[in-house]
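Only one protein chain is missing; all other protein chains are in place.
In this document, chain identifiers A and B correspond to the written order of the chains, with residue numbering beginning at 1 in each.
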Amino acid sequence: MASHTTDLEAGQEHAHPPGLAHQFEDLDQQLDATSFGMWLFLVNEIMFFGGLFAGYALYRSQMPAGFEAASNHLDIFLGGFNTVVLIGSSLTMALGVRSAQLGRNIWVRNWLIATLFLGLVFLGVKVIEYSAKYRDHLIPGANFQWPDPALAQGAQMFYVFYFAMTGMHALHMVVGAGLLLYFIRQAQQGRYHAHYFGPIENMGLYWHFVDIVWIFLFPLLYLLGLAFHGGGGH
Amino acid sequence: MSATLTSPPMAPQPPVEERKHYLNATHGLASWLLTLDHKRIGMLYLIGITIAFILGGFAASMVRMELMTPQGDLMSAENYNKAFTTHGVLMVFFVLIPAIPATLGNFLIPIMCGAKDVAFPRLNLMSWYLFVIGGLMTLTAVVVRGVDTGWTFYTPYSSTYSNGAVMTAALGIFINGFSSILTGVNFIVTIHKMRAPGLTWFKLPLFLWALYATSVIQVLGTPVVAITIVLIGLERTLQFGFFDPKLGGDPVLMQHMFWFYSHPAVYIMILPPLGVISELVAAFCRKRVFGYHFVAMSSVSIAIISFVVWGHHMFTSGQSVYAGLVFSVITFFVAVPSAIKVFNWMATMYKASISLETPMLYCFGFIGLFTIGGLTGLYLSSIGVDIHLHDTYFVVAHFHYIMVGGAIMGLMGGLHYWWPKMTGRLYNEFWSKISAGLIFAGFNFTFFPQFILGWVGMPRRYHAYPEELQVLNVFSTAGASILAIGYAMPIIYFIYSLGKGAPSPPNPWGAKGLEWDIPSPPPVENFDEPPVITEPYDYNPKAVGGH
Partner (left out) sequence: MNKNLPLVPEQASSIAPGVDALFYFITIVTVVMTAAIFLGCLILAIKYHRKREDEVPEPPKENLLVEVAWSIVPFFVVMIIFGWGAYVFFVSYNPPPHAMEMYVVGKQWMWKLQHPEGHREINELHVPIGRPVKLLMTTEDVLHSFFIPDFRVKKDVVPGMYTSVWFTPTKTGKFHLYCAEYCGNQHSGMIGWVHVMEPADYEAWLAGVNRGETMAQAGERLFSRYGCASCHKEDNSGRCPTLKDIIGTQVQLANGGRALVDEAYLRESILKPNAKIVAGYTTTEMPTFQGQLNEDQVLQLIAFIKAQTKQQTSTAAPTKGGKK
């Protein structure tokens, strides 16, 4: 627990503390319960993405050559750039949580704005990547084209997973961005202090989870060709 | 050895109309639609589930009426396929999955924990809205254009070939899934973090153990069917070929992903009723359940095992022989904790003091029908026999024995037990006993012939069938009409009791439990004084060796 550094505690602890929901006895129980709830929600999210990872594993084992060729076509620079951006946004998010624990609402707002900015950069890069795929006829479906007919089916399946996984990830980031906007406003209103920072901490958990999903997606989608490079596998 | 049976002495309760409680504390539609009170949310769910049950039952009556004659002469094949799909989708997703957790669970969990409300009341209300929105969306799909994929929506039929409103129904089910997940999260956190001081895990009522295990399944399993629905949606709308063999996809993968959720889902449907029965046995035998710890742990072990048996739905689907054997042997494991519960309940009844009010009648009905349903599961777990019985009416009979003879009877027993607590009213015991008997008789007439139909080879989901099978089908339809009457009656007498029923005392059954120590209906924040925590089912506190 953060140490007492704000002047809010003096009178607040014996009155009904602001931010305490009616069903909880005290702020400690509230923080404990809300964190636990967020962790449970993240377990559910792991199972959700897990289905996609399982499908990816199955088809990659069945169509390795097509997957490798398709992966080689992705822009590792853009993917790597996005990875750095997202990890950076997790850093700014963590700093935002720390500021909330210290009751420094201005800095909560600032760090969350930085996080939002980096998240939007990430999404912007994804727009660039998706448009390139559209131009190159790599969207699965009727318009998909792949030069080598031998690998076309595997390549299309790769892109099915590419779009499903990064698309689902991007959707989670959009939701995260919306939540950040809400918390930026709350911080602007000075809501957080040493005994009440749970919402920001839980926002942090969500954001870190979205980051971790990307850390799995990046090697599986972008670095696949490097894994096969030098191996057999036509 | 005559301990007192009524609740601890309380100030005389003023008549229902004057005392403030959760039903009359605030008025108006907005106070209900924007409520954060878990008790009101439970009642809102009860209304939704009853509507879904009536609509799903109507679809079933269409199916059974068509099956009175061997030819498909009552409706077109397409409409028949839509009727059985509607029945399955509504009953599975909008009745059986939410029923006990969202109605009885919502109402009772905080009270049984000695708490004011669940951990996340606003999330709780949102769960109800997700249920309603998902339900309206699915209803729109099935009513306006119809869905004909079966509730199991296997690919490639559902993703490529079906002309029904698959996307809308799938979206409705997806949204409803989040209702289930969030309810699960809410209950787990409540039971972990909101128990009154002194209320340790092994002092909790068995109903909470069952709901806890159920909630774990909801959180872990539901997202998998959610992603399956997303993938089918992408395949159907954007031709992303996850399951389409022409694009290299695998239709059997869809079955694996679907059943990975849907098998644990059937335990979401049966664990809560199993918990209700433990409560009823204790209350109407006036005795703590025999083997309390074993019954509690059996709920948890059923939840764990339920995640590794999904392949027993796929013995004929083309999965490997060895996978089939593994799934078969583990499926047999799950029979043991289920049997343990039944044996412990019967041991509770030995040298007990049994009274046969309506909830206890439902309890006995459950034990009998759940036993038959569970034992017929042995046929289906055994690969050698399942090859013959899979996708026949034997399976239909098996799961209706568990779901209707088991789960719905558990719901009815629970409703009849806790109705006075939830509404402050008593219903008519004569009519409730009559309807319990009609339900039991009608149920067996409807579904027992279906075991025989399956054994002689009648496949599922058939609009028309060979002539020699008509007698058994007519028998089944006749039973269904009795069953329908049996279910109509509680709707009538429960609603009647709201207006004209006698007011209920705080503890009409003389039962033990935190919910019986508070007035009927309870006050808004449940406990006016801090709850007194005792051993569970503390009917005989003075007895030597009681705990």
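Simple rule for what comes next: a contact is a pair of C-beta atoms (placed from the backbone, for glycine too) under 8 Å apart; a residue touches a chain by one contact, two chains touch by 3 or more.
The model shown is predicted, which means the values in this text are computed figures rather than measured ones.
Screening B:A213, B:M403, B:L469 or B:I518 against the full complex identifies B:L469 as the residue touching the chain left out. Checked against the full complex, the candidates B:I47, B:L136 or B:L356 give a single residue touching the omitted chain, namely B:L356.
Interface note for the absent chain: among B:M346, B:I495 or B:V532, the touching residue is B:M346.
For the chain missing from the display, the contacting residue among B:L33, B:L136 or B:L325 is B:L325, taking the whole complex into account. For the chain missing from the display, the contacting residue among B:T50, B:S382 or B:T534 is B:S382, taking the whole complex into account. Checked against the full complex, the one of B:T69, B:S481 or B:N540 touching the unshown chain is B:N540. Touch with the hidden chain on the side of chain B covers residues 1-5, 72, 77-78, 81, 148, 150, 154, 156-157, 160-162, 245-246, 248-252, 285-294, 316-318, 321, 324-325, 328-329, 332-333, 335-336, 339-340, 342-344, 346-356, 364, 367-368, 371-372, 375-376, 378-379, 381-388, 390-392, 452, 455-457, 459-466, 468-472, 539-540, 543, 545-547. Where chain A meets the missing chain, the touching residues are 63-65, 148-151, 153, 232-234.
Just so we're on the same page, only the chains that are shown with their structure count from here on.
Computed centre separation for the pair chain A/chain B is 35 angstrom, with centres defined by C-alpha atoms. Chain A meets chain B in the complex at residues 21-24, 29, 32-34, 36-37, 40-41, 43-45, 47-52, 54-55, 58-59, 62-63, 140-142, 153-154, 156-157, 160, 163-164, 168.
Across the complex, chain A is touched by residues 110, 115-121, 123, 181, 184-186, 188-189, 192-194, 219-224, 226-228, 230-231, 234, 238-242, 247-250, 253, 257 of chain B.
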